[in-house]
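Written out below as structure tokens is the structure these notes cover.
Here the complex is missing one protein chain, while the rest keep their positions.
So, subunit A:
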């Protein structure tokens, strides 16, 4: 497949129970940072774009404080895996699995994303 050069905007989509759900344009995201998005059922997700152009999504709620802020944390990678550090108390979450790297007991929901 060749990428059609005339197609300027790429969209970021999230897989939900009832299928793929379009969130925003790729250009709405800043590489190395996140943004929050609201899902139809009222849930909030935190969407991230890394340096290499990959997107990730996890629940936006920080389980340690209850605040909906994970999208505003700093992105990083540890042992080759991407994570976000909560802006409040700095716990890190794996962006692919939602697993908390600083507390084995805690895992939050991770979503599958795609851009097209």
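Operating definition for what follows: a contact is a pair of C-beta atoms (placed from the backbone, for glycine too) under 8 Å apart; a residue touches a chain by one contact, two chains touch by 3 or more; residues count from 1.
Everything that follows uses one rule, which is that contacts and distances are computed from a predicted model.
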For this session: Given the choices "Electron transfer flavoprotein subunit alpha", "assimilatory sulfite reductase (ferredoxin)", "Fe-S oxidoreductase" or "RNA polymerase sigma factor", state the protein name listed in UniProt for the chain not shown.
Result: "assimilatory sulfite reductase (ferredoxin)"
Problem set entry | For subunit A, the residues touching the chain missing from this view | 21-24, 28-33, 35-44, 47, 50-52, 61, 65-69, 72-78, 80, 82, 85, 87-88, 90, 92
